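Worksheet: the structure to be examined is printed underneath.
Every protein chain but one is kept in place in this view of the complex.
Coming up: subunit A.
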Amino acid sequence: MRWTRRSGWAPHIPLIIVAAATAFPFYVMIVMSISTPGPFDLPGSLIPTKIDLGPYIEAISGANLGRWFINTVLFAGLAVVLTLFLASLAGYAFAKKNFKGRDILFWMCVAVLMVPGQLYLIPQFILISRLGLVDTFAGLLLPGIASVQALFLMRQFIRGIPDELLEAARIDGAGDFRIFFQIVLPLCGPVLATLGIFTFLWHWNEFLWPLIVTRSPENYTLTLGLNSLKAQELSFNAEMAASVITLVPVVIVFLIFQRHFVRGVMTSGIK
């Protein structure tokens, strides 16, 4: 990395102002989630004097938060496994194999990238309801697992693996599946990590599709559950406690894998 010359304290001023403004909503969320519900005054209410875990208890007992949390973990977790599995298999074929119709299929995928997701919503919903999968876990999960972005990233990465390596294995008698599982897949570690984190994050925060396909509160994901709290008799503080519970896993994943995030965005613009 190239750095500009050493600077004094001056650049810190705008950085601190923007950092404070960026962090403020998170600060409010946390402070309100540990404050006693009731009328507030400003700025007094935003300066915590004592910790009251009441809002967390209210959120957990008043809403089905535990269930929603498990649903979301399963949804995001399985989505990662299936997305990576499908995309790496297909990515290998697109990158290293020669087959009929490959280029047509590839450009078909490019074309699909241009279509905004909202255009699919209605036919996808009709399809899911014809299959009897409305308000089921399968209906929530399956439409999203064939990710074009994932396919591209895998294909791009696998193309960078030297052909000689695969040829050597082939001469040693390894078939395509062995080559894939024992050579290609282990080499894909970094890209699988980046892709996995983004897929996880994306599903964790996904809102519109769950909103459409989910009906019963016990099948809600966290974002749906959070949204439903608006209509309930919960205090604002409990809403904030539920928000913190929704954010904590994502923030932990982000802080642990920050390097992958930054690399993913900087090299491929993934989000």
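Operating definition for what follows: a contact is a pair of C-beta atoms (placed from the backbone, for glycine too) under 8 Å apart; a residue touches a chain by one contact, two chains touch by 3 or more; residues count from 1.
To be clear about the criterion, contacts and distances are computed from a predicted model.
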* For the chain omitted from this view, which of "Multicomponent K+:H+ antiporter subunit D", "Ring-1,2-phenylacetyl-CoA epoxidase subunit PaaD", "Export associated protein" or "Sugar ABC transporter permease" is its UniProt protein name? -> "Sugar ABC transporter permease"
* **Residue in contact with the excluded chain [from A:I51, A:M108 or A:A168]** => A:M108
* To do: Give the residue, chosen from A:P11, A:P48, A:G66 or A:G132, that touches the chain omitted from the document.
  => A:P11
* Pick out the residues on subunit A that sit against the missing chain. => 1-7, 11-12, 14-15, 18-19, 21-26, 28-29, 32, 42-43, 46, 85-87, 89-90, 92-100, 102-103, 105-110, 112-127, 130, 142-149, 151-152, 163, 166-167, 176, 180, 198-199, 201-202, 204-205, 207-208, 211-212, 222-223, 226-227, 229-230, 236, 239-240, 243, 246-247, 250-251, 253-255, 258, 261-262, 265-271
